[in-house]
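What you see is the complex with one protein chain gone and the rest in place.
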Amino acid sequence: MSDIKKFMFVNRKAPYGTIYALESLEVVLITAAFDQDVSLVFIDDGVYQLKKGQQTKGIETKNFSPTYRALDGYDVEKLYVEKESLEARGLSEEDLLVDVTVLGSKEMGELMDQQDVVLSF
Amino acid sequence: MKFGIVINEGPYQHQASDTAYLFCKAALEKGHEIFRVFFYHDGVNNASRLTEPPQDDRNIVARWSKLAEEHKLDLVVCVAAALRRGIKDENLAPGFRISGLGQLVEAGIQADRMVTFGD
Partner (left out) sequence: MLHIINKSPLTNGSLDCCLRVAESGAILLIEDAVYGATKGSAIEGKIRDAMGQFKIHVLLPDLEARGLADRIIEGVTTVDYGGFVELVAGNKNCQSWL
């Protein structure tokens, strides 16, 4: 396919409390299969999606956090986390289960400006 | 201009589907094209033909069906999200079709603008 667009997925919601994070991840995997330029950004409570050590047995819900580690295999390598959101939640890069690029708010905004399609769920 | 529309919330519970409908209607009136309306998350509930609102209220599902018929709109319901929520071919309203998430991505590629309506 010749037309490659820049898709950005903006994740601002925490996992488990609602289904948005899981169903968003399903779209990301499909978009990667279409050979598009995919970026994932995690802002606000979205950063909790990447927290290490999620154990969902007690809430009898599927733990989908290992999927973020599998994204690499789908050539989804652009994962960005907003620095201010991490700090506001007492988290640092070491708390996250994948390698990410940490960006300041305005750097994140510039990246968003450059996209063709911005999707948020 | 070609628009792609994403609706993430069900009818009546949230204003998202109403806003999206009025947006589509205005876009069509201005001569724009709606490439596809994609229903995701609880948005798939907009496609249930079992919906029966009170007489004095708008019929959100029928309104989408009518707009689709008048303008040959492509109303696509995500299969994975639909099956999770009990939306199947047997209770699908006229004008809607069930298909995969690839239809959402394709809309993103083909449309000039994508607009998401959700919570």
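Observations, loosely collected:
Residue numbering begins at 1 within each chain, and the chains themselves are lettered A and B in the order written.
Just so we're on the same page, a residue touches a chain if its C-beta (ideal position, glycine included) is under 8 Å from a C-beta of that chain, and two chains touch if they have at least 3 such contacts.
None of these values were measured; they are calculated from a predicted model.
The chain omitted from view is touched by exactly one of A:V10, A:L25 or A:V38, namely A:V10. Listed residues B:A27, B:A68, B:L92 or B:A107: the one in touch with the omitted chain is B:A27. The missing chain, though absent from the display, is touched by one residue of B:M1, B:L50 or B:L83; that residue is B:M1. In the full complex, subunit B touches the hidden chain at residues 1, 3, 8, 15-16, 19, 22-23, 25-27, 29-30, 32, 112-119. Take subunit A: the residues that touch the chain left off the picture are 10, 12-13, 43-44, 82, 84, 105-106, 108-110, 112-113, 115-118, 120-121.
In this section, only the chains that are shown with their structure count from here on.
Contacts from subunit A toward subunit B in the complex involve residues 1, 3, 5, 7, 19-20, 23, 26-27, 30-31, 33-34, 36, 116-121. The touching residues of subunit B, when paired with subunit A in their complex, are 6, 8, 40-41, 80-81, 100-102, 104-106, 108-109, 114, 116, 118.
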